[in-house]
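Let me give you the structure first, and then I'll get to my questions.
Only one protein chain is missing from this complex, and each of the others stays in its spot.
Presenting chain A:
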Amino acid sequence: MTSTATPATADTRPPAPDPAPAPPRRGGTSRLHRTEKRWALLFVAAPVLGYLLFILYPTGFALYASLTRWNGLGPMQFIGLDNYVALLGDERFRQTLFNTFFYMIGIPIGLAISLALAVMMNRKIFGRAAFRAIYYVPVISSIAAIAILWQWAYNGDFGLVNQFLAIFGIEGPNWLADPAWAKPAIIMMAVWKGLGYSMLLYLAAIQSVPRSLYEAAELDGAGGWQKFRSITLPMVQPVTFFLIVTQVIGGAMIFIEIQIMTPTGGPEYSTASVVYHIWLQAFRYQQMGYATAMSVVLGLLILVITLIQFRLNRRNAGFVVD
């Protein structure tokens, strides 16, 4: 900053020998410092710029758009909080909000199953590697492909699920066409798809539990269940926390599987999620302003829920996320 001898153009080819006469003492370090600093700024600039352009600007834009009547094409018309007022009376929005949170029942179920699987996969059982791979396959598969396959599996007449149930003499429902069963059907699929990922994280966490803890417990005469409850479970708690937070956020934004498996939002709108409703309003009914207001509300809801989770987590366990 102090050097004035360097013309501005020199900045464009930075590492060239610095022509500025450096003070003899601190020469090496200060020159190095200066170039380093410049480089550092450049590197920092990239993500900051990206953040401004792709996060902050769109967020601000969305906030403004949510206060307008806008069809996504023409000029925006400022209408204050009208969209939010309309939202309060929107029965379908409430219904989709309910549906979306209903789907989250799948999160604890999925976590319990994947923890159980992780414990099993941690044993030296035959074909362990193969099982791990099999459970992970759904995670790397395209959600669109999976949704289509499950749509077939849920077919009322010939679907795999009902054929399987028929073996036990159970006559399965017409899953995706029955308002009572459509949501559970989607939950099952989501649990199945998420198992591999949660299992992998749990497995890694279990394997990093110090052996000495188990040995000490064994010396004290602890059984298998006691060891699991008092050592494994608390030790993997950070992973549980991470999974719950990320899955709640992801679950709040569930859309693709809904749109593919039930293109009309399901029987009597029983599978439509909030994002599905937003998408419909924005792109089918050209109410971009209103749809944006809904997504702002959804974003705030997710934020609040996540904050509550952090608070609860801090109180219940020593583990703190900085």
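The rule is simple: a contact is a pair of C-beta atoms (placed from the backbone, for glycine too) under 8 Å apart; a residue touches a chain by one contact, two chains touch by 3 or more; residues count from 1.
What we mean here is this: contacts and distances are computed from a predicted model.
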Per UniProt, the name of the complex member that is left out, chosen from "Molybdopterin synthase sulfur carrier subunit", "Nitrite/sulfite reductase", "Multiple sugar transport system substrate-binding protein" or "ECF transporter S component": "Multiple sugar transport system substrate-binding protein"
Of A:72, A:184, A:234 or A:250, the residue in touch with the unshown chain: A:72
Option from A:39, A:98 or A:164 whose C-beta touches the chain left out: A:39
Positions on chain A where the hidden chain makes contact: 14-15, 39, 42-43, 45-46, 49-50, 53, 69, 71-75, 77, 155-158, 174, 177, 264-265, 267-269, 283-287
